[in-house]
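Now for chain A:
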Amino acid sequence: MMRDLHDHLKTRYRLGDLAERRGNLAFVDVERADLRALLVELRDVHGFTHLSLLTAVDWIEEGRFQLTYLMNNRAANRTLGLRVFLDRADPVGDTIHDLWPTAATYQRELREMFGIAFPGSPRVDEEFILEGWTDMPPYRRDFDTLAYSQQTFSDREGRETHDPRSHMAKKLYPEGQR
Partner candidate 1 sequence: MKDIDKSFRKDTETEFPLREELRPRSVTAPDGQVIEIDPLQDYFCQEPPKVHKQSYFKIVEDFYNWARAHSLWILGFGTGCGAIEMRPLMTPRFDAYRYGIQWRPTPRQANLLVISGYLSVKTLKRAIRAYEQMPSPKYVVGLGSCTINGGMYWDSYNTIKRLDDYLPVDLYIAGCMPRPEALLAGFMDLKKLIRKGKAEGANKYAENFDWYKANQKSVIKDWDMPDYNW
Partner candidate 2 sequence: MSFEWIQLAYAALTVFIVINYGLIMTAVVQKIGARVGGRYGIPVWQNYIDLVKNIALRSKISHGVMFYLGPVFRLTGGIGLLLFVPTIYGSVMHQNFAFAGDLILALYFVFFGTLGMALGAGESGHPHAAIGVSRGLAQVTAAELPLALAVFAISLQYQTLSITEIVAAQQGGIFNWTLFTNPIATLAAMFALVGTMMRAPFDVVVAPQEIPIGPPTEYHSAYLALMQTNRVLFPVAKTVIYMNLFFGGASNWAEFAVKVFAIYMVSVLVGVVHPRFRVEQSIRFFLKWGLPVGILAILVV
């Protein structure tokens, strides 16, 4: 089913391979230039009317951000994820708030947490969750949250940290048997 759709679309769009997770859940890489047309077609022709979520992944090693547009076709109970890659050095995405108004909220979050710009999206540069944040966007992987936390908040003496796995093993099996 998803494959049929993929084959159908592949004739007109530059699509990557279809990565099927389940029978009704699949992901596909798309070109940034094709994204908008594809979203519109999926929404208006193929019944993927619902934008379930828009999120980002920081592929720091590859020097790029991945945007995932998760689209849902409620009638057929199918979900298709479109993956678009942006240059990490200059991350600029295309706003789709005119297709789904909710996208504006996602884009605002991505702007704040990843520093991905979405020119034209309403209120995208306003504070979203963080208040008075001046450091680098905290969901980027080069932001070290532990280091930040230690440099910002004081620790209380006497706190012990355990690796949950070894700690629980020791607690449950004090003699060490398995």
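Candidate entries met the following condition: all candidates are chains of the complex that A comes from, given by their letters.
Rule of thumb we're sticking to: a residue touches a chain if its C-beta (ideal position, glycine included) is under 8 Å from a C-beta of that chain, and two chains touch if they have at least 3 such contacts; residues count from 1.
Note that the coordinates shown come from a computational prediction; the quantities given were computed from them, not determined experimentally.
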Candidate from 1 or 2 that touches chain A, complex-wide: 1
In the complex, chain A residues that touch candidate 1: 129-136, 138, 142-156, 159, 161
